[in-house]
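Notes to accompany the following structure.
The complex is shown incomplete by one protein chain, all other protein chains being positioned as in the whole.
Labels for the chains are A and B, by order of writing; each one numbers its residues from 1.
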Amino acid sequence: MQEMMEKRALELLADGTVNRVLGWSVGEFPYDMTPAVFRSAEDLKDRFVYNDFCGANLSKYLIKESKGEGKILVFLKPCDTYSFNQLIAEHRIKRENVYVIGIECYGKADLEKLKAMGLSGITGIQMKNGEYVVETVYGNKTVKASDATAERCLSCKSKKHVVFDELIGEDGDVVEDCNRFDMVEKLEAMTPDERFAFWRGELSRCIRCNACRNVCPACSCEQCVFDNPNSGVAQKAAVNSFEENMFHIIRAFHVAGRCTDCGECSRVCPQHIPLHLLNRKFIKDMNEFYGEYQAGADPDARPPLGTYTKGDREPNEGGNK
Amino acid sequence: MPVTEYKPKIVAFCCNWCSYAGADGAGSARLSYPAEVKVIRVPCSCRVNPMFILRAFQRGADGVIIAGCHPGDCHYTSGNYFTRRRMTLLFSMLDYLGIERERTRVEWISAAEGAKFSKTMNEFCATVAALGENKRLEDLRCKK
Partner (left out) sequence: MKKLSLAKLYDFFAAIAAKEALYLPVNNEVGKAEYKRWSEGVELSHQLNTLRSAKDFFFPQTENLMEFKMEGKKIDIIDTREACDDFVIFGVRACDAASFDILDRVYLVDPVDSYYKNRREHGTVITHACGKPAETCFCGTFGIDAADPKGDITVWDVEDGYVFRANTEKGEKLMAATADLFEDTDDKAVKAEQDKVREILAKMPLADLTTEGVGAGLTKEVFDRPEWASLSESCLGCGTCTFVCPTCQCYDIRDFDTGHGIQRFRCWDSCMYSDFTKMSAGQPRPTQLERFRQRFMHKLVYFPDNNDGVFGCVGCGRCLSRCPISMNIVKVMKTLAKGGNK
C-alpha cells in the first residue's frame, strides 16, 4: 500500500498536478506517525509512511492547506472522506485546491490494545498476513491484527469513499449492520441513576486538554465559544462536575448533525473517555426522530437541525427509558 | 425550628410575542402562578441557546421551561420549529446523562392563553418541587 501511495504521490508531484502532499511521516517507533505536508520528492522518499497505525483523519488540515498556493494531494480513508465532504458542505475547504486519493481501509490498529496485552519496550512491529510480530526488548510476540483493531473500526459504518479523485485499492460499501449504536442502546436501557453514575465516572477524568475539540473536523470555528472571554462560558479547566458536563454536552450539541462519527475524539482523548458515545446518541436520536441521516454522505442534503417538519415530535416526549 | 417548605427555583424563557404576553394575560385575569418562576423574555423561543439552559441550572435553577408560540404561529415564521428539534435533542441528551428529564420542558402558549400559562407554571413547579433540588447539574461554587 505504502509503495503504491508513494509512487502515485511522486507522479502527481512530478507532473505538476499538485505541489504538496498531505500524508504521514515516520516516527521514532513503528507506531507514532505524524501527519505531515511533503513538498518535494526527496522529502517524500525520505519520510513518507503508511501503515496500520496511520489513524489520524487528515481532512481537518485541509481547511488551512486548501487555502494555500496550488493544489494539495491528500490521502483519505473512507471515514475521512465523510469529514471532507462535510467540510465542503460547510464551505470550509476549497475543493478545487485538493486532489483526493481514496485509500482502502480494513481497520486501523490501536496501540493501547497492544500495550494492554502487556507489550512494552516496543522496538519494531512487522505487519503481514493479518498478524503483527511485535518486537520488544523483553522478547517478541505475535498477535492477530484483529485483536489490535481500534474500537471505532470494529463498528465501522462505511468502507465506501463518498468523495475522491482517484482510488488506490478497492472501494467498499456502506456497512449496514455496523452495530455502532449498541453501547448507546445499552446506556439507554439503564436507569437514570446508572447512566448518571456511568457518565460521572467517565467525564470526571476530563483534564480539559481540548484534544477532542481540536482534532474534530466538525469543530472548525475560528474561535470556540469556550475560548471566547466575552461568551460568559469561557473555561480553561474542568473545575468541577458542572464544567465537565457543560463542555461535553455543548460540544456534542454544536457538532450534532455535522459529526460524521469519525471517532477521532475518542481516539485522541488522553484519558480514554468514550466521547463518541455522546455524538452517537445525537446521531441515533436524529435518525429515529427525523429519518436516517449521515453527515458528510451528501454535501447537498439538509442537516436535521437545519430543517423541520410540521409534525415533529415534542421535546417533552423523551427518548430514553 | 420551623420547617420551611421547599420552593424550587424555576427559570421560564418566554417568547416576547406569545407566552410573555400570556403571562400578562394571566395577571389581568387574576390567575396566579408561583413566585418562584422567574420569567426571562426572549424574542423567540429559538433564541434559547442550549447553553442558556445549562447556565440556568449552574446558577441555581431547579427547573427550566421554555414557552413559545404554537407551532405554525411563530412571529418569525419558523423559529419555534427549530426550537422543537433542538430541545428534543437536548432534553434527550440530558436524560442520557442521567439528569432528570422532568426538570426541563417546552410548552406552546399563545398570548391569549393566560389560563394555560398559569396552569403550566403551577404544574411545572409542582413537578420540580417533587424532584427536589437540582443536584446533578449544580455548580457548588454558586451555592451560598
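In the analysis below, contacts are C-beta pairs under 8 Å (C-beta built on N, C-alpha and C of every residue); 3 or more make two chains touch, one makes a residue touch a chain.
The structure displayed is predicted, hence computed values, not measured ones.
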Residue, one of A:L13, A:A36 or A:A148, that touches the chain absent here: A:A36
Selected residue (touches chain absent from view) among B:R41, B:R59 or B:K135: B:R59
Given A:K144, A:K236 or A:R302, the one touching the chain that is not displayed: A:K236
Of A:N210, A:N287 or A:N316, the residue in touch with the unshown chain: A:N210
Residue ranges of chain B at the interface with the undisplayed chain: 59-60, 141-142, 144
Residue numbers in chain A that touch the chain omitted from display: 27-29, 32-37, 56, 61, 111, 116, 120-123, 136-138, 201-202, 205, 207-211, 213-215, 223, 227, 229, 236-239, 264, 267-268, 270-272
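What we mean here is this: only the chains that are shown with their structure count from here on.
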Centroid distance [mean C-alpha coordinates] between chain B and chain A, Å: 37
Interface residues, chain B side, partner chain A - complex: 50-51, 54-55, 57-58, 71-72, 78, 81-82, 84-101, 104-106, 136-141
Contact footprint of chain B on chain A as seen in their complex: 184, 187-188, 192-200, 225, 232-233, 239-240, 242-243, 245-246, 249-250, 252-253, 256, 278, 281-282, 285-286, 289-290, 304-305, 308-310, 312-320
